[in-house]
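To start, the structure under review is shown below, and the notes come after it.
The complex appears here minus one protein chain, its other protein chains still in place.
Labels run A, B and C following the written order; every chain starts at residue 1.
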């Protein structure tokens, strides 16, 4: 699936998007966060404050316990500060 | 004092303003209304529904029981419908 | 410092952007601008025109008092109120309120308050001229407008 990163999450990871292939044990948004955090210290730093991470599945806000099954795009970002 | 009339009060009386000299027994706004109503049937028609009459003394909203002493201008109009 | 307060009563149309610019030009401390424009609404296509009568002098003074009341209630950085009189055609603007503040809360609240109060306190009266009908009818004041103004009390 396509993973997108925004704002300081993007900056810490060092890229705006990438293709990820998660193992079958990764079922929810929270699982993706945990799995990405284990990749290296940049990802770990990006996701260290789990409470500050918002996610979207196929461009719709998703809770951390939402299943990712079927989604083609997952995005991670801090709380919104537009408007 | 100067008396001003607006909207349907003006139309019923047939003039927009006039100089009035009230007797000493006329003390409040309500007294002015009663006194004007007695002038002729046009004034009587203009002021027949006392509840629908608003007044201002020197360009400030005034209740019917407000004393007119010292005012140079008194105005009568229906409830406002601007905005 | 009192906020900039601009009150005008005029026959001419107004430019919303020009009125906003009076409050915002050259400033970088404003976060929120709210405008309300009241339009001449034609219910059912029978209205030929509105004729708006006003009490010259008192209209400006009374709007000024309502603006002062709003400025006392909220930390505003600027207010514009423009109210038209004379003949107004369906679809044309009648009244404009602009409020500027540091945050959106005060700008929204003050604009809404100003309109509720102007409706019941500013000395303007509307007469409806309907197609084919002579003479026109004075618009009756609405109880809901009194209620809207009343809700800001206490």
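The criterion applied here is as follows: a contact is a pair of C-beta atoms (placed from the backbone, for glycine too) under 8 Å apart; a residue touches a chain by one contact, two chains touch by 3 or more.
Owing to the predicted nature of the structure, the values given are computational and were not obtained by experimental measurement.
Taking every chain of the complex into account, the omitted one touches A, C. Remark: the omitted chain is touched by one listed residue; of C:8, C:65 or C:102 this is C:102. The omitted chain makes contact with just one of the residues C:6, C:30 or C:139: C:30. Per the touch definition above, the residue from C:20, C:52, C:70 or C:141 contacting the chain not shown is C:20.
Touching the missing chain, out of A:15, A:39 or A:59, is residue A:59.
With the whole complex as reference, residues 4, 6-8, 10, 56, 59-61, 75, 77-83 of chain A touch the missing chain.
Looking at chain C, the residues touching the absent chain are 15-17, 20, 24, 26-43, 45, 47, 90-91, 102, 104-105, 107-108, 111-112, 115, 148.
The definition used in the following text is that only the chains that are shown with their structure count from here on.
The distance from the centre of chain A to the centre of chain B, each centre being the mean of the chain's C-alpha atoms, comes to 72 Å.
Between chain A and chain C the centroid-to-centroid distance comes to 48 Å (mean Cα coordinates, whole Å).
Residue positions of chain B touching 2 or more other chains: there are none.
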